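Quick one: the structure is below, and I'll ask about it shortly.
For this depiction, one protein chain was excluded, whereas all remaining protein chains were kept in their positions.
Moving on to chain A:
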Amino acid sequence: MTEPLLEMKGISKAFAGVRVLKEVSFTLAPGEVHALMGENGAGKSTLIKILGGIYAKDEGRIWVDGRERTIRSPREATQLGIAIIHQELPVVPQLTVMENMFLGREFTYKWRSIRWNRMREESQKYLSQLGVRIDPDQKVGELSVGQQQMVEIAKVLSLQAKVLVLDEPTAALTNREIESLFEVVESLKRHGVGMIYISHRMEEVFRISDRMTVLRDGTFVGTRETGSTDMDQLVQMMVGREIRERFPRRSLRMGGERLQVEGMTRKEKVSDISFTIRGGEILGLAGLMGAGRTEVADLLFGVERLDAGRVSIDGWPVTIRRPIDAIRAGIAYVTENRKEQGLVLSRSVKENLSLPNLGALTSFGILRRGVEKRMTEAQVKQLSVRAADSDQEVGTLSGGNQQKVVIGKWLAARPKVLILDEPTRGVDIGAKAEIYRLMNRLAEEGMAILLISSDLPEVLEMSDRVLVMHEGRISGVFDRDEATQEKVMIAASGGGKLAD
């Protein structure tokens, strides 16, 4: 093997006396994609932050290109050729692609005026090296998330990065964008760039990585060649026990039609959407990003208003103008972005859980805080939210536990229809299985569940039927038995129309 590009040995780190990394080792070869795996809280991000100069290590040694280094600041990391592409991209949407790429290090003439042509050429050079076609003069805010990510990668290339950390790079990408990202990864490999790849999506990791290293509870579990490992082995390394089923089964007991949607239309977003969900049924809603899936949920919940169409619950027509109407009609909506839309991060678990249920907790205008406390503590236990108590700030919980709170806040009201939009995005395997079990339990209790997800295995395994959308319309409906990845993908990309 060639000399490693990066070597980290015996890295330890503690916060306030709590050891979050214990003698972790990691090596990265040139042209290698090395997946860094582990559940939330396993220490992946701490390790990456040490590499990026954001945290200082307590113990251990780091070699870059064969020379021992101390990385004291993000600036030093950059100088050593280490670049981190974060999940949330630090772009300035109002500036153009080239302005973003060379922000803070613009090419200028002696008299400090910007050399636009030089900037354009340089950014063009790196963008075409990645094989992407993006106009350097376009505003970054007008690009898709995938394209913004390409701009960010081009930017770090221009900084001569040799070690590239990709932190959940596909979380917000469409399937097509994921493909082009993988092409870029391949071309970077050929150029000898070493990549550390962090992702919760197993299928992806197996496809793209050469080796994987697993961390668990801050300790190094092992490094494996991807080719000689299978998914079960990896999961076992990550959780330390076997997870019997990634997708737990449930007993099917379907009731009558709970939700009926007829001809749902919203100008330029969705048109003529009709479907029904029965009690006890999970209806999957698949499609590419921008196909109109979230818009269907927004319309059902009154975030946006219908231009045309009818919604009935248990056979009764309902008029939904704003979220409170939907809540009163028995609809609950677990939104796509828990941080932006689902939670008030600065408030406690208790206050978040009770927020949609305050009406029921109030008598004569006074909040019954004792009842509230008991109710929410019971929920915390029932949902197995890992929090010290219900007064803990939601923002301090891990992603999986936050997601349990988002789902939990709707359950007290015993909704008839539950909309879940990407309920397991960015959630680790253990918590995912718990969320699936919760979904099954709710369906068994007679709820009608609409599951919107970009995770195809999830949609296929969890749903009784799958509805596929393309450009605001339904492009395919499949029963559980006939739904396959291929069929859903073809329908999602509009290919279903050719068959008509």
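Just so it is clear, contacts are C-beta pairs under 8 Å (C-beta built on N, C-alpha and C of every residue); 3 or more make two chains touch, one makes a residue touch a chain; residues count from 1.
We adopt the following convention: contacts and distances are computed from a predicted model.
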One chain of this complex is not shown here; going by its UniProt record, which of these names is it: "Ribose ABC transporter permease", "Metalloprotease TldD", "Insulinase family protein" or "Alpha-ketoacid dehydrogenase subunit beta"?
"Ribose ABC transporter permease"
The one of A:75, A:191 or A:322 in touch with the missing chain is A:322
Of the residues listed, A:28, A:64, A:273 or A:343, which one is in contact with the missing chain?
A:343
Could you list which residues of chain A touch the chain missing from the display?
15-16, 18, 20, 41, 301, 303, 322-324, 327, 333, 335, 340-347, 351, 354-356, 358-359, 361-362, 365-367, 369, 386-389, 391-393, 396, 409
